[in-house]
Each structure stands twice: as C-alpha cells, then as structure tokens.
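Of the protein chains in this complex, one is absent; all others appear in place.
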C-alpha cells in the first residue's frame, strides 16, 4: 500500500514537473504536445476522402493508440490528483478530491478529447460529426501554453469594454441590415429578401471582410453601403484600440511589479545572492529583458543612496 | 391628492432605482431590457416572409402587448418626471418640467419606439417601411448601458482628430474616384461611368472591405488601384491609432483620479472606515482592479511614511 | 497712392483674419470654403452624363463664376502678400516678395485650382481629363484645416519608421508575387501570367482588401496564399501600431509642454491674471481639457509649496 502511494506521489510529481522530476515532466509534456499535434494534423488530413481511403489502416491505428494513451493519461491524472497540493488542500476525502478534479475545466477538456472516439468504438458508430468532434482535443494544448493564458487575460481585463463594443456592433448591425433591406429588398429579393439575409452582407461589411457575394446595386443602396463601409472602420478600430491600450497597461503593470519587488528586497540596503536569484526568477516570469531589470535595480540603488542619511541625526532613516 | 403624489414619488423612485427601491428598479430594468430584445428579435424574424405568414397571430399579439407596455412606460415616465431631482430643479411649474422632459433625447427615443406602430394602428397602414422603423426601439437600450456611454466618450474626446481623419479620407476618396474614373471610364463604362459610380469602388477599397464586384482591369488602372490599396492601410490605421491612444489616455486619467482621491483622503495621515468605503466606491466607478487600487493606496502610504519621520531621531528627514 | 496702400493693408488684414478684421476674415474663409465645396460637388455630379446634359447651363455658369472668384482671390493674394509679416521680412523689393509668394506651396495650389479651366476657356478645349483635373481645387481646403496639419505631422514624425514599413512591404510584395507566379502561372496564365500581374493579387491580399477577382486555385497556390493572408495581418498591424504609438507620444508631449509652461509661470510663486490667460490660450491651442489643465496647475502649486523652505536657513531656496 505504501509502495503504491509512493508511486502515485512520484507520478504526480512527474505530471506537475515539480521537485526532482522537473526534467522528466518536461519530456512528458513534449511527448503529449507532439501526440496532440500529430492527432490534429491526422484528423484534418483524414477529412480529405482520397487520403482517408489510401491510409485508412494507418489513421485507425493512430486513433486507437492515441485514444488509449489519452485515456491512460486521463485515468492517471484522476488517480494522482489527490497528491497535488491544490486538491490536497481542498477536501478531506480522496473521493471528494477526485470529484472536484473531475469537474475542473482541464479535466473536462481531457474528457471531451476522448469521448467522441470512445462513443464511436463502443457503439460502432462512424458519423462524420463525431469524427470531426475529435478535433476538440486541440484544446488539450491550453494546459501547456502560458503565453496564451496571458493573452486571454487581456481579453478578460477588457471584458466590459469589449462587451460594450460588441453591443454597439450589434446595434449598428441591426440598423445596417434594416437600412439595406429597405433599400434593396425589391431589386434583389433573393439576396436581401429578409433582415436576417441582409445581416450576412452587413456582417461581412462591418468587419471589413467584404466577400462581395452580396452587394447593393441601386444608387441609394450603394450610397448607404458606402456609409456603412465608413462605419466599419470605426467598428474595427474599437477592439484594436482597446487591446492596444490593454497590452500597454499589462507591460506597465509587470514593470511596476518588478520595481516593487526590487524595493522590497532593498529595504535592508543591499542585495544578497538569494535575493538576486529571486529577482531573476521574477524577471523571467514577467518576461522583462535583463537590460530593463538591471536598470530598475540600479535606479533604486541610486535613489536609496541619495537619501541614505537623515539630515538631522546623520543616520540612515 | 396626497395619496396620488405619494404614489407618483414611489414610482419615480422605482424607475430611477434610487432610495429603498433599488432592487425593484433593477428588476424593472431587466424586464424592460428583455422586452426590447424580444421585440428586436421578433421584428427581424418577421421580415422573413415564411415566418411572418406562419406566426402572424403571435407577432401581432406581441406587437400590441409591447406597444401598450412601451406607451404605458412612456406616460408613466412623463407623469413622474416632475419628481426626479434633475427636472425638479429645472423649472417652476410641472407643465414646464414635463415639456422639458418631452424634449430630452431619451424621451424622444421612447417616442420614436412607439410612434410607427401607433401610426400603423391608427391609420390601418401596413407599410414595410413603418414596420422596419419599429427596429429603432433598439435605441431604448442606450438608457441602460453605462459602458456604451464610456465608449462613446472616447469617440467624442477624439472628435476633432477623427473629423480631421474623416476630412482627409474624403479628399483621398475624391482623388481616388477621379483617378480611376479617368483610367477605366472608357473600358468599363458600366462600372466606372461617372465619378459617383467610381466612388463605390474607392470606398470599398479605402476601407479595405474590397467587395470585388468592381475592379480595374487595365494595367494602368490596376497600378493606380494598387497604390490606392496601399493608401487604404494608412486610412485604416488613423482611426485605430487615434482610438488606441485615446483609450490609453482614459486608463491613465482614471488611475490619476483615483490616486488624487487617495492623496486627499490621506492628508490626515490615516484611512478610516468611511474613507476606505468612499475609495472602494470610486474604484468600482472607475473600473480599476482591486489589486491596482490597493497598490495605489500602499504606495502613497509608503511615500507619506517615508518622508514623515526619521526612524532614529523622530524628526522629518 | 497712400489710399491704395491703405486699402491693400486692410485687405491683407482681412485675408489673414488679423487685428480688427478677425470677424470679417472668418466670414471670408467660410464663404471661400463653401465655394470650394460647392465646386467639388458640382464637378463630381457633372461626371454623370444624364445630369451633365440636363443642367449644362447651370454647371457652366457656376464654373465661370467660380473661376472668376478664384482668379480674383489669387490676384488679390498676390497683390497684398507684400503686406503680410511673413513676406515683408523675407525680401527687400515688392517684386521679389511676390515671386517668393508665387512659388510657395499654397500659391501653387491656388494656381492649379484655376489653371485647367483657364486652359479650357482660352483654347476652347473640352477634354474630360482637364474637366476632372478641376477637382484638384479640393486641395485649396488645406489652407483652412489645422487639425489636418496636425494629423499630417504624425505621419511626418513617424516618417522613417513608416518608410521602413513600406520597404518591408515592398520586399514581401515582391516575394509574394514571385511565389504565386511560380505556383499558378501554368494553371491560370491569364491571371498570373507575369510577376507584375501577380502583384495585383499580392497587393489586394497583403492590404487585406481581398477583391477576389484573382485567387489561387491549385492546392499549393492556396497553401501559399494562406500563408500570405497571415502575413497580411502583420503588414496591416505595423502602420497602425506606429501611428497609435505616435499619437500617444503627441498627447504626452502636449501635456509636457503645458506643464513646462505652468512651471515657467510659477517661478515667482503665484499666478496673476495675465499668466492665467496666457496658460488658457496655450491650453486651447494644445487641445487639452480644462480638467487636465487645472490638474497640472494644482499639482505644480502643491509641489512648490512642499519644497518651499530651505532646511538650513529657513528661507525659500
């Protein structure tokens, strides 16, 4: 029993790439990422019927192997989750911890990655719908991409503004569709026959995609369309401007966090080995350049030495 | 009479979601927003003739009910406006206050929302034009969206710059149309037969929509068109750049306003309960994150304590 | 002679809207701007042959009147330029001053605005080319738009960066054209028959205009085309990013200029009437909000009072 628990802990360490198993964990990550990518490429290629026919055996083999590996991964993660710091603290019994884990977003993504294939094997189904759904296993990659999580953060930070932009877009979309519907309905009943149909044109125009499969042809319709193309420039500018501003803020905040850390570490007046290594870790995590980090440290050292002595008693304040 | 006035005041409070009626007011808001959205979706769907025929009764019923509710809302708002702080202070007699309210933008939007249907019912008209105009009731939503008002503020702040961008766009548009008209007029008289006709192509190109229904075909026309596509990148970049800069400024200003408030509250050297609650309100209103707010407070507390007393002699350094 | 000189000086003042003639000058500006706009609209409409035939007399009348007025304006400006401060200081004799003025950009624009029509009247020519060239009088508006000059400044400030972006764009354009030419030349010889022809597709793609009149159809061509569409996102992002950064800088610099001016005015410790009025003028010219200006003044007053006394002698430093 103890042996089993020890094994479980070791595996948990490997999967979390923590402690002595950092290297093994990274290798495992790379292996799993490669497997996911090979899977995605295979599923995309399998949708080409000529390739699907020719390499039918190979695709089936890859699928069986992949689903087996993903299922084993899923079960191991479920088994070892009780040893992970995060879940160990959350509940008292192992069962409760495992249920919590089962309902976590990452575990659900792992489940979605294997479910379609399991259904297909279990019920001998071969629906195109299910086959394509296997592509959802691309989401398994979110577990590995820190940069992607940072980018998503920017979207979340600007959430309310982006929602407002989306709302304005919806109002403009309705008005544009309704205007072009009134102006072009009688001339092109097949293309602007209803407001939902007109929305297809309005959507393509307001996002500056501009397919050109549906265009106004009456002079008034073209005048109105021209105004809407102008409006589209504003529509595109809003989310871009919001994100540009948000990214600038993030850069500023990260620099601020580092400067605060330097300030904290400098309270006793000097930087030891451990403190420098701590700052280096932070610098790496925040994605600052070495040049900039050294700059921040130097600035604060200067500022400190400038105010080093109390003017009254001559000691450090 | 007194009972009636009391009722009027209560209703005014509910509609403004002020005092004890905050909860009731929010529920009313949600109900009205839902009604507006259902209306918009119904009007859009009604323009599909097959749906319009099948659900004729239901659409009519929804319309009658909605217009009745919106009319009642309109009359109640008109009746109770005299109790609202804003209008109470503006004029001496209730009639004058009501006339002022009637001419306010929000009251006009409310009127526009019911007018087309009232006309249709009154004169038994059934014009497509009037039916589509009912979609203007989507503007009733502006009353409820604070984020949208903030976004509009950015457009207004950059007003003069955006106007200048618009003016440059107009000049470039005229020159582009005139150039392509000269180059392609003889080859494609049906598409570039006049400068207004050529403007349709210029508009679609300069906004990077690019329908492709009208394109130059002569070598010189394509060369000129290529130059205009290049110019279009600049045209699109200007409003985006202006808004990005404006949003950055807004973020900076909001942070500044908060820091100033912290500074004001800290003049006596400490933060009491009431002051913290006041800052929390402000933080929420300005849309700052808790982390950032705490940061600002801590920084100013540090700055204050750093320059207040020397740790050794107890005097200001 | 003295009377004539006096008249000339008066007219110069009116045209410059300086001294007592500010109001008259503004009215003249509005009249001329209106005349230019009516002209541009008329020339655009005249290119529609049905309208041109129907209103032939009216267009001719407008043209004769406009050209006469513009010619008179041109001659008056030439006559009075010697009284303008700028040219009065530049040369010793009136003839030299007038030659200098004749060669200034604004005078050349004024000449271009009347030249095509004068040629048409003088030689009884009626070429479409000359008729359309009259549209160049839209450039006369540059004299009146300060905001447009500011916007152009941003383009000039980022000149070297935009040039580099343009250069990268040119290199990418050549490589994209050359790639698609190799891949699609044999399949679509009419559309990708040569590299210049392939450039039309590359241009439309890299600027995200995407007409769709020319598209790759082979699998390899589509793969290459897909990569180029991806690259186009980067191409569009560069000028937008440069302008966004440039506009942010301009806002910062203008705020800085105002803060410096406040600092200068505050050197003697207080702000008099004349100083406040000077700052208000500057605030207006820089386009800062009143709120922000008051903020800057208050901040500097605080900063000043904080360091008011020398710690040694107790006097102001």
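We just call them A, B and C in the order they show up, numbering each chain from 1.
We adopt the following convention: a residue touches a chain if its C-beta (ideal position, glycine included) is under 8 Å from a C-beta of that chain, and two chains touch if they have at least 3 such contacts.
This is a predicted model, so every value here is computed, not measured.
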Touching the absent chain when the full complex is considered, from A:243, A:279 or A:297: A:243
Omitted-chain contact residue, chosen from C:165, C:279 or C:293: C:165
Among C:67, C:154 or C:215, the residue in touch with the chain that has been omitted: C:215
Chain not shown: contacting residue from C:33, C:136, C:152 or C:178: C:178
Interface with the undisplayed chain - residues on chain C: 157, 160-161, 163-165, 167-168, 171, 174-175, 177-178, 181-182, 185, 193-197, 199, 205, 208-212, 215, 219, 222, 225-226, 229-230, 232-234, 236-238, 240-242, 244-245, 248-249, 253, 256, 260, 307, 310-313, 315-317
Interface with the undisplayed chain - residues on chain B: 208-212, 240-241, 244, 248
In chain A, positions touching the absent partner: 40, 43-45, 47-49, 128-129, 132, 135, 138-139, 141, 145, 147-148, 150-151, 154-155, 169, 196, 199-200, 203-204, 207-213, 235-236, 239-240, 242-248, 250-251, 287, 289, 292, 295
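The definition used in the following text is that only the chains that are shown with their structure count from here on.
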Given chain B and chain C, the chains that contact each of them: A
Same or different contact residues where chain B meets its copy chain A, judged by the half mark: different
Averaged-CA centre spacing for the pair chain B and chain A, given as whole angstrom: 29
Chain A and chain C, separation of their C-alpha mean positions in angstrom: 42
Junction residues of chain B, two or more chains touched: 196, 199, 208-212, 236, 240, 242, 244-245, 248
